[in-house]
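Here the complex is missing one protein chain, while the rest keep their positions.
Let's look at chain A:
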Amino acid sequence: MKHQLTSLLGSALALVAATTVEARTIEVAAGDDAQTRLQEALINAQPGDVVRIGPGTFRLTDGLSLDVDGVTVRGAGIEQTILDFSGQQGAGEGLLVTSDDVVLRDFTVRDTRGDGIKSKNADRIVYLSLRVDWSGEPRTTNGAYGIYPVESEYVLVDGVTVRGASDAGIYVGQSRHIIVRESTAVQNVAGIEIENSYNADVHDNLATGNTGGILVFDLPGLPQQGGHSVRVFDNIIVNNMTPNFAPAGNIVATVPAGSGVIVMANRDVEIFDNEFDGNGTSNIMITGYRYGSTPADYQPMPMRIRAMGNRHGRAGFQPGLPGGAEMAQAFGGSLPPVMWDGAGTDIRIADDVAALTLNLPDLAQPVSAASPAPVDLSGEANWPRVAAVVLPASMEAAAAAP
């Protein structure tokens, strides 16, 4: 192990500088016993340290974990540093972070048995220039989530690529103040999913080849529910036609192939200035939570959802819903690009495209009772815009650091 003073960290670590005696760089090289050496480095790191993972393929046998605040884990680049978990024997994820002010950057995590990188109760975490993927064609046996921050305040996912997740590529759950940007989600069941979270900006991403591109969901029975204030903008959401390969039981296993953006049971969601094309079921779908009983403190209806300024290419030409083909026929061959189940209030679509309602205002009604019809969702949205998410300066500095 080589320790050296480092002056590169800059303001990213200003938060922890007070407790840092001397920031060090701990180098870990590829080779024998990578599991032990890398895990020891992550355990022995002190706040302010950089654990620098060298180039090469690290063959890991167990999950790795980091529980020290203010540590940067940095590879030599996503093409250079590969953490290979194909021989993983234990743990539910490849890398688990449970401490605050952590920066993860410039490496690839491959073939984990469960989730790729999970962070729980890890505030101000930065995922930067990472790749998480599963080899081969998308498979049910792939891990669930690629990037999985949960129960955290302030999350930045920037320049991350996830491919092949059997649930969501980039999944942010039960968190607050989130930005997912400049990232790529390809061939996952859900490309990017914001679930049970408050205040999220999802922008300038590419979601393609997934079953569903970007999902904004709220589920019942969780410690944090009532998802709200999410903005999905300036994304490219195209050709999300991969057949659903999620294991049954999971909510995403019900996402129809060909979904662009789905908003379920959130309030104050804005979808604007995105580029949609080639989503065979729908570009934008807005729905209530229709999976049966829910606790009294759960709000299953979508409220104050609006779309504007989106560019809609081809959509609705191959609907993955039950009875979708018949519906499409009734609409002259393809469904309109916007679909609403009819539940909830204040749904406004200012895009210049047709919209469809399933006319199911009561969540207890089965989808088989749908009576699809065109619906005019234009008109004034007389409630305030959702505010932009602003992250602490330390996080933006970390993201801007060379």
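Quick notes on this structure:
One rule holds in what follows: contacts are C-beta pairs under 8 Å (C-beta built on N, C-alpha and C of every residue); 3 or more make two chains touch, one makes a residue touch a chain; residues count from 1.
The criterion applied here is as follows: contacts and distances are computed from a predicted model.
Hidden chain, UniProt protein name from the list "Integral membrane protein", "Dihydroxyacetone kinase subunit DhaL", "Cytochrome c domain-containing protein" or "ABC transporter permease subunit": "Cytochrome c domain-containing protein". When the whole complex is considered, the residue among A:D84, A:D101, A:D133 or A:D341 that touches the unshown chain is A:D341. Contact with the chain that does not appear here is found for just one residue of A:A30, A:I251 or A:A397, A:I251. Only one of A:I26, A:L66, A:V375 or A:A399 touches the chain withheld from this view, namely A:L66. Of the listed residues A:T72, A:T112 or A:N199, the one in contact with the hidden chain in the full complex is A:T112.
Which of A:M241, A:I305 or A:L321 touches the hidden chain is settled by the complete complex: it is A:L321. Panel shows chain A; residues 35-37, 39-40, 42-44, 61-63, 65-67, 88-92, 96, 98, 112-115, 120-121, 140-145, 148, 150-151, 166-167, 171, 173-174, 219, 221-223, 247-251, 254, 287, 290-295, 321-322, 341, 363-367 of it touch the chain omitted from the view.
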